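Every protein chain of the complex appears in place save one, which is left out.
We just call them A and B in the order they show up, numbering each chain from 1.
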Amino acid sequence: MPIDIDLAYVARLARLDLTDEELASYEGQLQDILDYAARVQALPTEGVPPTSHPLPMRNAHRADEVEPTLDREEVLAQAPDRDGPFFRVPPFLEQ
Amino acid sequence: MSAWEAVIGVETHVELGTASKMFCGCPADTTAEPNTNVCPVCLGLPGALPVPNERAIEMTVAVGLALGCRIAADSEFSRKNYFYADLPKNYQISQFDLPLCLEGSLDVEVGEQTVAVGITRVHLEEDTGKSTHLGETGRIHEADAALIDFNRCGVPLMEVVTEPDMRTPEQARAYADELRAIVLALGVSDARLEEGSLRFDANVSVRPAGAEGLGVKVEVKNMNSLRSLQRALAHEIERQTALAEAGEPIAQETRHWDEAAGVTKPGRSKEQSSDYRYFPEPDLVPLHVGDEQRDRIAASLPELPAARRARYRGMGLDAGTARLVAEGDGLDEVFEEAAAAGADPQAAATWLTGEVVAHLRRTDARLGATPLDGAALAALLAMIDGGEVSATAAKAVLAGVLDGEGSPREVAEARDLMQIGDAGALEAAVDEALAAHPDEAGRLRDGDMKLIGFFVGRVMQATGGKADPRMVSDLIRGKATG
Partner (left out) sequence: MGDPADLTIAEAGRQLRDGGLTAAGLLDAVRRRASMTEAQLHAFLTIDAEGAAAAAERADAALARGEDLGPLHGIPVALKDNMVTRGVETTAGSRILAGWVPPYDATVVERLARGGAVIVGKTNMDEFAMGSSTENSAYGPTRNPWDPGRVPGGSSGGSASSVAVGSALGALGSDTGGSIRQPAALTGIVGMKPTYGLVSRYGLIAFASSLDQIGPFARTVEDAVGIFEVIAGHDPSDATSYRGPVPDARAGLAEGPEGLRVGVLRELSGEGNDPDVLEAFERTVDALAGAGATVTPMSLPSCADALNAYYLIAPAECSANLARFDGVRYGPRIGGDTVEQMMGATRRDGFGPEVTRRILVGTYALSAGYYDAFYGQAQKVRTLVVEDFRRAYADVDVLVCPTSPTTAFRVGERADDPLQMYLSDVATVPVNLSGDPGISVPVGVDRDGLPIGFQVIAPALGEAALVRAAAAVERLAAFDARPALATSEGAA
């Protein structure tokens, strides 16, 4: 069963600005990978709960206590662009 | 009568007043210098991992209990995936299909009517950073850069979602007001709308009055006061009704309230906003709230606003005054102390919601910062009752107490405001006044009782307002008829 993929839509969701040629070259590979992975659909899983954590743990919390913060200069030194104490980016199109 | 009715649901985001952020130990203080309350976790640095703040979870459970929700024994955090520059991980840790609190209800009073607003869910998530556009002309697309401050990023946000149970903007406002009162009563947030610690979004649709189904839903955002919530909804309902009556389609969209223009405007749609690809947050383990923990939180809940108002009404207050006292900043405490100290509740409430609030507004002070307590208010009311100060003088005494000049008696004495209650001294003053105005005194004796008021005024003037006007009046009446 061929899997239906709107790859341009998926790339947009993933914020990957791929060219049409790139999209085309990934398409076939993704078909193969998803065809392979989709074999899980044939397995009988009725009534089987999903597992999202390998160990049965719960409630790993922290107390509401303030801890040291990072040095702003050390943080901003890694920024591709900054403006004084702020991170600077091109304007937002969407809001 | 409109043939259309509105259907309104409200989503409220509440910034919780924890000391630290939701998933890291940075101070949950959004007013600090930009980008100082940040760490690897809230900045989304590679390798950093979240650990949930237990206090935020307990606060959310408390609100859920106050809203009559079922507390889920087992819940979990999920990742809500969308790219946004002030969301560092480009996913928000939120709750999806397994929230902490479900299926509650809140009774909201609108005038004489009570509306039961269903609470769909109460869940916990993290706030985003704040961005400002440079070269701002009010239009984002004319800016050439945006600046980002991540201090707010990761502050715990509680989201309360209602069922579409409201029909009018007034009901929505009353709901928002009641929710705010509950949040304040529980002490889980400062609930300041103007600072964004309480934010409302509303879903609105219209349908033919009495119809069962729902119309096309429009989400209205950006309302930062209770008043603007009501105005925005009124406008949006009007807009949709006009479209519906004209037979034009209503677009399913997100609209932003423009406070200055008084209209809602279509927002630029967040691309693919409907495809958030929620999945269980693998960096966090499931939450479990046991019966014992739930019961402990339930037992620690303070009296809720509705119960408090009902109790105040039982003490003799009218509905409006009961609400004012119950929700005023610190009024409830002074009120209850005064009543416990023997003051008449209605008198205490009248003074609190009248003179006290007016004085605080004039002096821009908070009640808690003044020395006025219930005992002082009760003492002042007792002095009025006992004729020791006049109602007029009592206002001045109260001002003195609020300004820190001492107890009511000390202020009254220091400012020479004690009433003259000594019959002998008053009689002398009355005689003086009668002697000073022989014509009027004659007419009074001839039965012109209207002149009692004239002479009371003279005596009050002569005594600097310290005479007890009732006693003076009685004395003059006695002279006239005697």
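Before moving on, here are some points about what is shown:
Criterion: a residue touches a chain if its C-beta (ideal position, glycine included) is under 8 Å from a C-beta of that chain, and two chains touch if they have at least 3 such contacts.
Since this is a predicted model, take the numbers as computed values, not measurements.
Per the touch definition above, the residue from B:Ala146, B:Val356 or B:Ala433 contacting the chain not shown is B:Ala146.
In the full complex, chain A touches the hidden chain at residues 5, 7, 10-11, 13-18, 22, 26, 29-30, 32-34, 36-41, 43, 45, 48-55, 57, 60-62, 70-71, 74-75, 77-81, 87, 89-94. Although one chain is not drawn, its touching partners on chain B can still be listed: residues 40, 43-52, 79, 81, 83, 85, 88-91, 146, 148, 271, 274-275, 277-279, 282-285.
The rule we apply is simple: only the chains that are shown with their structure count from here on.
Each chain gets one centre point, the mean of its Cα atoms, and the points for chain A and chain B are 40 Å apart.
Chain A contributes residues 9, 12-13, 15, 52-53, 57-70, 72, 75-76, 83-95 to its touches with chain B in the complex. On the chain B side of its complex with chain A, the touching residues are 18-20, 24-27, 33-40, 43, 51-57, 74, 81, 83-85, 90, 131-134, 140-141, 143-150, 267-272, 275, 277, 279-280, 282, 284-288.
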